[in-house]
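As you look at this complex, bear in mind that one protein chain is not there, while each of the others sits in place.
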Amino acid sequence: MISREENDALTRTGPATLMGDLFRRYWLPALLASELEADGSPVRVKLLGESLICFKNTTNEIGLIDEFCAHRGVSLWFGRNEQGGLRCPYHGWKYDVSGQCVELPSEGAAGPMRARMKLKSYPCIELGGVVWTYMGPPQLKPEPPGVEWAHVAAERRFVSKRQQECNYLQAMEGGIDSSHVSFLHAAQLKRDPLFAGSKGNEYNLRDPMPEFDVVDFPGGLLIGARRNAEGGRFYWRITPWIMPAHTIIPPRAGHPLGAHVWVPIDDGNCWAWSINYHPQRPLSEKELDAMRCGKGIHVRYVPGTFIPLQNRRNDYLIDREAQKRGDTFSGVEGIAMQDASLQESMGAIQDRSREHLCPTDRGIVLARRKLMDAAKANREGKPIPALRAEEQRVRSCSIELPREQHFKEHARHGLFPAPDTDPVTV
Amino acid sequence: MISREENDALTRTGPATLMGDLFRRYWLPALLASELEADGSPVRVKLLGESLICFKNTTNEIGLIDEFCAHRGVSLWFGRNEQGGLRCPYHGWKYDVSGQCVELPSEGAAGPMRARMKLKSYPCIELGGVVWTYMGPPQLKPEPPGVEWAHVAAERRFVSKRQQECNYLQAMEGGIDSSHVSFLHAAQLKRDPLFAGSKGNEYNLRDPMPEFDVVDFPGGLLIGARRNAEGGRFYWRITPWIMPAHTIIPPRAGHPLGAHVWVPIDDGNCWAWSINYHPQRPLSEKELDAMRCGKGIHVRYVPGTFIPLQNRRNDYLIDREAQKRGDTFSGVEGIAMQDASLQESMGAIQDRSREHLCPTDRGIVLARRKLMDAAKANREGKPIPALRAEEQRVRSCSIELPREQHFKEHARHGLFPAPDTDPVTV
Partner (left out) sequence: MISREENDALTRTGPATLMGDLFRRYWLPALLASELEADGSPVRVKLLGESLICFKNTTNEIGLIDEFCAHRGVSLWFGRNEQGGLRCPYHGWKYDVSGQCVELPSEGAAGPMRARMKLKSYPCIELGGVVWTYMGPPQLKPEPPGVEWAHVAAERRFVSKRQQECNYLQAMEGGIDSSHVSFLHAAQLKRDPLFAGSKGNEYNLRDPMPEFDVVDFPGGLLIGARRNAEGGRFYWRITPWIMPAHTIIPPRAGHPLGAHVWVPIDDGNCWAWSINYHPQRPLSEKELDAMRCGKGIHVRYVPGTFIPLQNRRNDYLIDREAQKRGDTFSGVEGIAMQDASLQESMGAIQDRSREHLCPTDRGIVLARRKLMDAAKANREGKPIPALRAEEQRVRSCSIELPREQHFKEHARHGLFPAPDTDPVTV
């Protein structure tokens, strides 16, 4: 339980907010690289409450600029993406990827006004099938993201995004919280082609009382959930949380690793980025098919959008009979929408002054604290964690260990692996 | 005409409001009994601005509890209604019908937290095909409702509800106001199978200038509308209003009696409960068919909802030709939607600082005054009317009387009938 003031501070990420300033210190996923093509249609992008337009110019440079033309405020979504820039269709003002006005036809080439017209713009890089942007002070721009999935070969990953109709924090807290797996996803784990067939599933289902152990690492937190395994050992699932908004899901047997990034659109909506990857092998056609069909952590969409087909307007197509039979625990089909439906049901922004956290929520408590501490440090000009790519290099793992061995030491090979090693997984 | 302040006071019923506190002293219809089944789907219920979940447990006890899980705020609408309680699908917390948490799996049976976790809950009773709830201070809970329709055998009544998209008060004032029958419903009365064929209809249509006489009774008001009848006599229609939100419609010839309860959902929406019943005989198949088809005071629905098929989004399917011809007076088909369409057209909450009441609105004026007086008395800890079942035992009637006989004395046998007597009706 936190105060309303703390809740506000943690959940508001618009310009000049405490948490908004923190998020603006990191590279954030802005859109799928596949949404852009050279001189192709511009794309509306809303991030941290700012309305932006993204386009790729003739030479494949990416521009992420203010949505509205400097002249009379027309949305550049209607813009013509022409040779070297995006042209407002109203009076033909043209902008390059830096937001600089490069043509202002009514005054001609020699006019005095053009050079002064520059829209807000944010640098972008393409990495891991994603266009990332940095929305903070230019002099503080960090090195490109170091998360593992963004650096594997294209055939080893699958990246999707979906809009979630609630604040980023309650979505991310679901990603941090490993204890709900034994309930919400229990039935689905047995059937989903991207989860089924692992020993870990059995442990998850058998033991609904995990012990949580959360330890710091330079990029954030390692959240260990310990359950009873066979032979008197412990089964550990370790979910890294990388500041400010990455989570990595422990892999299951031979299945690909899973990862998420939770990016605020505005205070009542966020992007749930969902990534599967395998560091050592291409994803199989069967795996890719399942991902494209919305299995595992992915979803099917309302055509032409990134809004899930199951959404609040259709009660997520809840099936009470399936819930009754136990085919799904909540009646909602699919891992991703099981999470999203419940998180959206908390309201646009969860009222955390009414929650009652329990010991299994320790990861959530500590993540909030780290966010607040970092946000305050940032305001005071002090160093903040997870800016360097190296700090972001962590992998989730699931592992059986003797009771006396703590994951902190004995799962290091899985969490911070040597090059060219397979995921550590049960 | 009342002040904006009085209008606010009369129409706001959320927690801690003056009128909200008064409504919380009475049993209120919450949902149809048929919406629940043992271990069946939980149902969203919003009453007096509070979001609640209703479910029936394995042993047919009814729970009406806070919509949101105490843990992390997930809506229990997604809950699993399992053996003896409703389980949140996120982490498996389980609540009984009193809102008490009975399982908190992550801490196990011996944990310290479970016993402290108790959601807000309201007692429920099933009566007359309706689940009623009491949302006030436990020590002040009154005896169960005494309205006649709730106590007749099931085959003698038909109960429906529909959502009306305006404040409860303007809906209820329509139920109190007997003078609009000669206009709005005039054409319909002749055709509707649940109204047609009575002498009273003729009197209604012939005399658009009723004299109103309103007298107190222990449960509220008896609103008498007097019109000229044959043979130099008076035709009286007497509409009882039982505090805080019941109205009973005068019966017509052999047709069943009608009753309404107007229950605030929130300040801009209410439930219009509509009941037909006959105290002495089962409803006929023909009558039941008409009710199921939306005749009389009932409606047809948007499938899967309690929203009328005719609603503000389709202009109530108004038929200007039918209006022109006089088949309907307003162009809207059906008694219930004729009322609802006009009441919704006043706005979410009617601005009563702009109204101009006339003598036929005397019932409305007095009902407001009684509501305000009772609400203030309640705040001061003084007695309020209509808490006892006995006070609620009143029946509407329509009667022809000699000019010198007042309904107050001479319609008593119809209003407060001896056991096993038929309705008094013209």
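Order as written gives the chain letters A and B; numbering starts at 1 within each chain.
The rule is short, and it goes like this: a contact is a pair of C-beta atoms (placed from the backbone, for glycine too) under 8 Å apart; a residue touches a chain by one contact, two chains touch by 3 or more.
Keep in mind the model is a prediction, meaning the values are calculated, not measured.
Chemist: Touching the left-out chain: which of A:Ala38, A:Met113 or A:Leu140?
Modeler: A:Met113
Chemist: Tell me which of A:Arg4, A:His91, A:Arg369 or A:Arg403 is the one touching the absent chain.
Modeler: A:His91
Chemist: Kindly state which of the options B:Leu288, B:Val302 or B:Leu342 is in contact with the chain not pictured.
Modeler: Considering all chains, including the one not shown, the answer is B:Leu342.
Chemist: If the hidden chain were put back, which of A:Ser75, A:Gln163 or A:Asn228 would touch it?
Modeler: A:Ser75
Chemist: Going by the touch rule given at the top, which residues of chain A touch the chain that is not shown?
Modeler: Considering the whole complex, chain A reaches the absent chain at 41, 68, 70-75, 77-78, 80, 89-92, 104-108, 113, 117.
Chemist: Which positions on chain B touch the chain that was left off?
Modeler: Given the touch definition above, chain B has residues 170, 173, 179-180, 182-184, 208-210, 318, 320, 323, 329-332, 338, 341-343, 345-347, 350-352, 354-361 touching the missing chain.
One rule holds for everything that comes next: only the chains that are shown with their structure count from here on.
Chemist: Counting in whole Å, what is the centre-to-centre distance of chain A and chain B, each centre being its mean C-alpha position?
Modeler: The mean C-alpha positions of chain A and chain B differ by 48 Å.
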